[in-house]
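One protein chain omitted, others in place.
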């Protein structure tokens, strides 16, 4: 069994340098790699390109990196809920590449699966199509989209084992599985780190082969953006 | 909750007619839809095109359809272990399209996911590339492969619920999940059919939205091709 | 004239037994409240859940279980969680039967614009471009006119497009319309709204064939 466990967040992020392209899992603030983001802030790496569906809020998630102006370019499908983001974008400090959500997910999955390009109907006939090859299949028009290339992928899982096998929880799964193995180095933080053999081989969401480093995260805040409840 | 349960194999296969293209899950004889295959034999539908990684053995699996000459064309990656297959192929009665295994899996997954075409390096520079577009990405050559189009997909799962949610077992998973939702109608047979709510939403391999009809199969033979053991 | 709940109520009648439905943010979200109890419908949220239920009881909310609007939710029996690539496989692969979403503008050829106003902060298209490019069946829920009183049903969109020729039906506070090869076909009037008022509020080509019935809600 090939062990993927590293001692902690410092070891997990060793090798991250200025100017790198990073993938970060999560949808809104749900399922984000909180520990890795904190460490990126601590490392103060600059000029990052971040592939992440959203950009966090002002004082949490990727918003923490935006506050310190560590991000040069964001690749996302939706970047609301963030005043500092808006300010940097409008002032031209921050470059933003908006990508349809399904295309973003599939470009990660393509990178994971060694597929250099695929066709999708999303964005055909819109600004998103600019500079992209379009093509007809079975009477419908599609755009060609290429796999992402990234240096590090930061992933949050619920349970993981020493071999790097992962299980996600609820909708905190989202982009996390698609990013495993989609970058040169995949770093996973988990809430529960288990010995190999503790997870049923049949119930693993992501096999350890897609993971390079795994560590047990701490102090998860798991902030809720829209707490909606009904009364009993 | 949308119920997908049908009364049995007859109802599950209603609408299958001569000349259709079928997908069938399984690797060798592992995880094949035994009940659906028996029913195809009983229905005696003719001129079928079958997309299946393998072609069964002489008297089991797809071999049963071959015996009755119901198959016009096989699309597979490996068709050994079958004398009747060889005879029909060499005599020209049976058309065979050999496809690399990973390409076969991905062409199913592409159909499931609404991706009309993708690029893969498998088969570049070989006979498989004939008539296909090739293209360079990042200094490496790839072939363009298109999604399959099929009328029915026959899938074998281990456990399923009324909503069509599926869980597979061991390596009987193989091509089965990739074929769910990859044809116009997806028919699933399961060993255990459970009420909705019995499966943990977090542990479902294939959500019911990819399934049209589900029924409890019976009399699984689960023949082993190569029984290899060691002594205690 | 309908309010937002009225629009949602009318759209709920378009939801059929056995439908998997994706609801956009805003008015579309309200549709779930009005779907008949005697039909089987499952709601998909593109962040990775099928079989969404009502909001959780106070104190039972789970940060790891949200919808695409980032609201805490619950799941019903038969629900499933999945990753984003699988979620859009459902959408792109046409497994979701109906998409209901808002719009800033709809053109008489079915083009839709709902993600970007040049010069204003652009938040992004989220999953909207995937949804409109893929769904067989798209219903737009919106006000007939914008805050300035200008029609949102146009000969062609002035804003950057989200998708081309994809909208099939539009339900506004004033009317139900179908997108046809000839233009917006008026199907129903909102209670108390005249054909004349709808004509005046529709900049795109409006087709009025015979008597137009009032909506039944």
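In order of appearance the chains are A, B and C, and numbering begins at 1 in each one.
Everything that follows uses one rule, which is that a contact is a pair of C-beta atoms (placed from the backbone, for glycine too) under 8 Å apart; a residue touches a chain by one contact, two chains touch by 3 or more.
Keep in mind the model is a prediction, meaning the values are calculated, not measured.
Taking the complete complex into account, the chain left out of view touches A, B. Of the candidate positions B:21, B:36, B:53 or B:212, contact with the hidden chain is made by B:53.
Residue-wise, the contact with the chain that is not shown comes from B:28, picked out of B:28, B:63 or B:201. Taking the whole complex into account, chain B touches the unshown chain at residues 27-31, 53, 76-80, 86, 89-90, 96, 98, 100-106, 108-109, 120-128, 158, 168-178, 205, 222-232. Against the chain not shown here, chain A presents residues 1-3, 109, 111-115, 161-163, 165, 181, 195-197, 201-202, 204, 207-210.
The rule is simple: only the chains that are shown with their structure count from here on.
In this assembly, the chain whose C-alpha centre lies farthest from chain A is B. Averaging C-alpha coordinates per chain places the centre of chain A 28 Å away from that of chain C. If you average the Cα atoms of chain B and of chain C, the two centres end up 36 Å apart.
Rounded to a whole number, the gap between the C-alpha centres of chain A and chain B is 32 angstrom.
In chain B, the positions touching at least two other chains are 113-115, 201-202. Shown for chain C are the residues in touch with two or more other chains, namely 49, 81-82, 85, 88, 91-92, 134.
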